[in-house]
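One protein chain is absent from this view; the other protein chains keep their places.
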Amino acid sequence: MSRFPTAWRECVGTGRMELALRRDHQDSLALVQREIGFRHIRGHGLFSDGMGIHRPFVYAGQRHVRHSFTYLDQVVDAYLEQGIRPFLELGFMPSGLASGDQTVFWWGGNVTPPASHTEWADLIGATLRHLISRYGIDEVREWPIEVWNEPNLPQFWQDADADAYHHLYEVSAHAVKDVDASLQVGGPAISPGDDKWLETFAAFVSRHDVPIDFVSRHAYTSGPARHVPFGVHQSLAPASALLDQFALPRKQLAGTPLGGLPVHITEFNSSYRPDNPVHDTAFHAAYLAPVLAGGGDLCDSFAYWTFSDMFEEEGVPTALFHGGFGLLTHRQIKKPIFHLYAFLARLAPEFVSRGPDHLITADDSGRITVLAWAPVDHTDAANSPATHHVLLSVPAPGPALFLLRSSVDDERGNAWSAWREMGRPHSPSPRQVDMLREAAEPARVHRSVQVTDGRVEIEIVLARHEVTLLELTPVVDETPPWWNDSRLVSGEEP
Amino acid sequence: MSRFPTAWRECVGTGRMELALRRDHQDSLALVQREIGFRHIRGHGLFSDGMGIHRPFVYAGQRHVRHSFTYLDQVVDAYLEQGIRPFLELGFMPSGLASGDQTVFWWGGNVTPPASHTEWADLIGATLRHLISRYGIDEVREWPIEVWNEPNLPQFWQDADADAYHHLYEVSAHAVKDVDASLQVGGPAISPGDDKWLETFAAFVSRHDVPIDFVSRHAYTSGPARHVPFGVHQSLAPASALLDQFALPRKQLAGTPLGGLPVHITEFNSSYRPDNPVHDTAFHAAYLAPVLAGGGDLCDSFAYWTFSDMFEEEGVPTALFHGGFGLLTHRQIKKPIFHLYAFLARLAPEFVSRGPDHLITADDSGRITVLAWAPVDHTDAANSPATHHVLLSVPAPGPALFLLRSSVDDERGNAWSAWREMGRPHSPSPRQVDMLREAAEPARVHRSVQVTDGRVEIEIVLARHEVTLLELTPVVDETPPWWNDSRLVSGEEP
Amino acid sequence: MSRFPTAWRECVGTGRMELALRRDHQDSLALVQREIGFRHIRGHGLFSDGMGIHRPFVYAGQRHVRHSFTYLDQVVDAYLEQGIRPFLELGFMPSGLASGDQTVFWWGGNVTPPASHTEWADLIGATLRHLISRYGIDEVREWPIEVWNEPNLPQFWQDADADAYHHLYEVSAHAVKDVDASLQVGGPAISPGDDKWLETFAAFVSRHDVPIDFVSRHAYTSGPARHVPFGVHQSLAPASALLDQFALPRKQLAGTPLGGLPVHITEFNSSYRPDNPVHDTAFHAAYLAPVLAGGGDLCDSFAYWTFSDMFEEEGVPTALFHGGFGLLTHRQIKKPIFHLYAFLARLAPEFVSRGPDHLITADDSGRITVLAWAPVDHTDAANSPATHHVLLSVPAPGPALFLLRSSVDDERGNAWSAWREMGRPHSPSPRQVDMLREAAEPARVHRSVQVTDGRVEIEIVLARHEVTLLELTPVVDETPPWWNDSRLVSGEEP
Partner (left out) sequence: MSRFPTAWRECVGTGRMELALRRDHQDSLALVQREIGFRHIRGHGLFSDGMGIHRPFVYAGQRHVRHSFTYLDQVVDAYLEQGIRPFLELGFMPSGLASGDQTVFWWGGNVTPPASHTEWADLIGATLRHLISRYGIDEVREWPIEVWNEPNLPQFWQDADADAYHHLYEVSAHAVKDVDASLQVGGPAISPGDDKWLETFAAFVSRHDVPIDFVSRHAYTSGPARHVPFGVHQSLAPASALLDQFALPRKQLAGTPLGGLPVHITEFNSSYRPDNPVHDTAFHAAYLAPVLAGGGDLCDSFAYWTFSDMFEEEGVPTALFHGGFGLLTHRQIKKPIFHLYAFLARLAPEFVSRGPDHLITADDSGRITVLAWAPVDHTDAANSPATHHVLLSVPAPGPALFLLRSSVDDERGNAWSAWREMGRPHSPSPRQVDMLREAAEPARVHRSVQVTDGRVEIEIVLARHEVTLLELTPVVDETPPWWNDSRLVSGEEP
């Protein structure tokens, strides 16, 4: 048997860095780590003003910069406390170092080049040296360092100026390596839509022999945003389009000097909007299930964007369910996509077999796990098949297995559905939140299944948009010889 | 509307007092209090050696007694920390004060009269004075004080000697009132089977003008124990026999000087054995449901015996499920009977109506709750009806209600059933315990129901041994006018 | 005996409202509530953009406003969870409702009048109705509601326009009372320096019969700020100047229709700057001790501004100790002023006597507490007396008392002093933070003191800037007659 790749859990996205100071964010991260367990976490805004790192001042008539880590330490401590490591993104530009006024997002991330590339390199160097002094080089070496975010989009990098980005990358990569040559640096973190950027970037770093340890890009499948108040609607490409995007960097770089580098998909989702209700649905979990099951063949990590609805790119959310990116809403209500991840986290480690609608894994104790999902109509969720059958025959140790099945679909394990039935309360009462938490738990059924000729036959009937996990564990029968069900409410001896 | 009586939550039983020092016991109590919320807790052994209160010693050639509260303080602190108060039971006899060697239970509670009634009265007085000094008279006044346990049984009181008990009661009641006249004292805590004891006792206290603030007895429905290793089987009387026993003290005392006193059923259950597997079943919850729904009409409290399987009267349990009394097993796995109590704790406070298979309550916010249960065959659990229909029409505010239904039956919300399918592991692995916890959660379904002409019509189909809770809350529709389901994965405007 | 007034604990200040979403803020609040226990908490920014409440949008060609409480609920839940209630301040102006661009603070609170007073009244009404629906009118009635902050300063209210404030107050007060007449509304929350504002305001509300339930102002003693990078220095008036300011509203309003209203000092401190190192010193505690001891004679509450260094009016702090307002630094290191408050929280409730350097209280159990403080030179901290003697004779129950003394001064209970010796690390390592926490604990000494003729004589020697708490509790001697110290390491009988 071979290991099922863990690329799906290598990284997850988060809102801008200082949101990690918040309790709701930390409570959500704790829950995600307890039930899923990601390895790294990546978000924007490390160098934005809200983190307070770059602090110019004038003393004795001279400009100086104090580098301050009051919040950065609190953020990283909170991450490590939850067993997750930063995937550092160098950006955006602190206002005291910016060459212009252009910002992105409600919270105003400055996206202009540095006024001084020397001061930018100093900022990187001081930050990394501080982190190494606090956490140790053995720890920081495990944190990939990515230069900027989506420079191929003019809203994220002034004029989407490729030359300016190449210069920024070069300065940044050298600043990183000057601190410690074993630190991992990479880029260009491009968004989909302008795929040649990666080739141009690769040619640049090769030509100039700029340090690079990994390449990164993003993947989304949604069309243009059609706005309604506090939300958008978008069409979607089929989920396989995500796998195509995951695969592209290895294809593009094959045969180039960057050919063997790790490829990180540092953001992916269906819609790139934090206010598209599709994120809250069971459709979304079923749509992404084959991506999570298959993505590890194509890249080294793919990071769901993002783990929590505590996210403010379009302002403070105005309702509990608002189409946010989160696996969890505020107050930790689990969405169907959370369960898809939690199901993956419970898979046995060794690959057995798979198909278009399922994945089977096992371990050497005889434990067998099956993840199965219903096919979806990505153009019209209401048109997805109402039921779908999966028939499996799996080698198994005898004589019997205990089977526990957990299911999420349009009704079950679906707090969004309950919330709709409640009338979509923007600010649910505590009692409503409690009911939503209960409605969010997967439906569970269990039974004993017999092993015949070294195999179990399993028929799975999936409801519309269902994602389901089957856990089968060998039965060791400790029933005593004197047990007799018929005596339960009878004093009589049989 | 009238209030639904809270007698069902006024008190719960526990194993001997020092078990409350244990973490598993405290973890279980915390969970029970969070999801149910009892008012008082009662167990044996306050004065038994394990609590270390009565400590005779010799100094300068003289016998003295030190009264020591090292453990009692820890126990009571743990109770109050969880928002539950002691229901004190004065007994059993410390070995240093006992007049004989007879003991009861694996742990050896001495059941003989005191060698000195003066020293016994001193013990009571010193203990109550200490408790008042530590917790305040306003607090301790809320703790009923019961004299001894089941003195009508020779295994609990030497020779079941009624005169000796009357003397003990008289000495004890005066010792209590000598500390503070406002403390509540009562008895005689008799077991079923010898019901005239109560009348004899009542005549004694009336004739001698002995203080008494409440009367107490126990109620069980099981026949004689038929032993198998580590367990018993017993027949059961119908559940209505419990209600008959609850009602008896008021009937017996009507017209006597004790006629108006509160009546506490300080123990009840089906079987009085801590090793009868019936306690672990959904049958048990369905069997007791009408008792919990109706018992409050007949007495002031009825205390389920007991809240936790951390209980040692027959020795240390040898398997996770072993027929223990607990609402919870060791390690806090919920039994069906736990859920029955948790469902009651979620009922709205005002009585609406009831029937042989259901109870409806409401509150003034428009919230409506329905507890319903399947009928059982108490002579043969396998013969209980496979399905049962309940049709209800309930007045309700319009236009719609959100309905959340939680169900427990032979399969759902039933860790015991999962444990059987696992092969009845005596000491389940941590992973098995996790699966049992998931299997123990009630099945939940939810939907929106329309109100027509000021009423909702509800049809409930119950499975075998099902106990179910329906919670209906008014819908306030906040759906914005622009919402359109068909746009979920579509960019198009409609 | 009379009760020692609790005005000192009725309210405490906090940084802008959404900082309460942060874990460090909540951890600090939990600690403050555990060891001090304030009743209310007040901060700016309820209606500022960071809370996301006022959300205009256009639909079908029309402007609408959604009122959104996603964060407000999280903030208030966090407060109530810690047993502290909001003291609501209505302000600043949401950008979607502002009539101008002027802002205050690093975080940009808009200080211009509303573009529409109707929309402002709607905002108040919707917010209060939501809070009442979530927390109940009995709860919200306990939350004073103050209109705006320091409108007499042009940086806080455009042009410090009194007429515009009067209009705002009138609209706001009616909006509050329209929701529920029992809600408490007040103002004008003026800063010191322009004391006639209160009289003008009082005349206005009296003349126009505008609802008012309390009056409020602020109190500070510092002179103008002399800037250094990341900090300021200021001269201070004597501490008695604070008491003068506390007393002023009752004096000014005596004989007017507002004469009998509660007076709340909704902010006070020495310096009004969040970057003045005096806040971190023992000098500061000794300077404020007589104010806390005496302030309750003069007003109904006086709120220390603020409980935590998690505060961003001048940007993100760049060092652990940075002269912040907090009783606690980030990461919960206690400053001397924290201990002064914690000492007050341990005082017995009944007033016995006081002097210029001490306060004595007692309770009916015989417990006696003494708070004593060293006099300070407010013009030159280095010149404060090096030692100071206090001689007390206090009536006490015999025969002996246990005395526990806790002390904070320039060296003891002083993490700031340890931090200076460490070299003032901006971002201390975890080990340094641990040592600072230990250095922050008060020095404790204890002994037994004899009662002679119904009194104890106590001599207290105070070090420079010392604040000390003496707790004396009656000794009940339980030493057994056989105890003999000399046998500790001796087998011999004496």
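For clarity, chains are labelled A, B and C in written order, and residue numbers in each chain start from 1.
Here, contacts are C-beta pairs under 8 Å (C-beta built on N, C-alpha and C of every residue); 3 or more make two chains touch, one makes a residue touch a chain.
Computed from a predicted structure; not experimentally measured.
Under the touch definition stated at the start, the shown chains contacted by the missing one in the entire complex are A, B, C. Touching the missing chain, out of B:6, B:68 or B:99, is residue B:68.
Contact with the omitted chain, checked across B:39, B:134, B:226 or B:420, is made by B:134.
Listed by residue number, the positions of chain A touching the unshown chain are 59, 481-482. On the side of chain C, touch with the chain left out of the figure occurs at residues 223-226, 228-230, 233-236, 277-278, 281, 283, 319, 378-382, 400, 402, 404, 406, 411-412, 417-418, 420-426, 431-432, 435, 438-439, 441, 443-448, 471, 473, 475-480, 482-483, 485-493.
Counting over the whole complex, chain B has residues 21-24, 26, 50-52, 55, 57-59, 64, 66, 68-71, 73-74, 78, 130, 133-134, 229-230, 315-320, 330-331, 426-427, 429 touching the chain that is not drawn.
As a convention for this text, only the chains that are shown with their structure count from here on.
Annotation, chain A versus chain C: rotation angle of 180 degrees from the Cα superposition, expressed as a multiple of 5. Between chain B and chain C, the centres computed from C-alpha atoms are 47 Å apart. Rounded to whole angstrom units, the spacing between the C-alpha centres of chain A and chain C is 42. Chain B has residues 482 in contact with two or more other chains.
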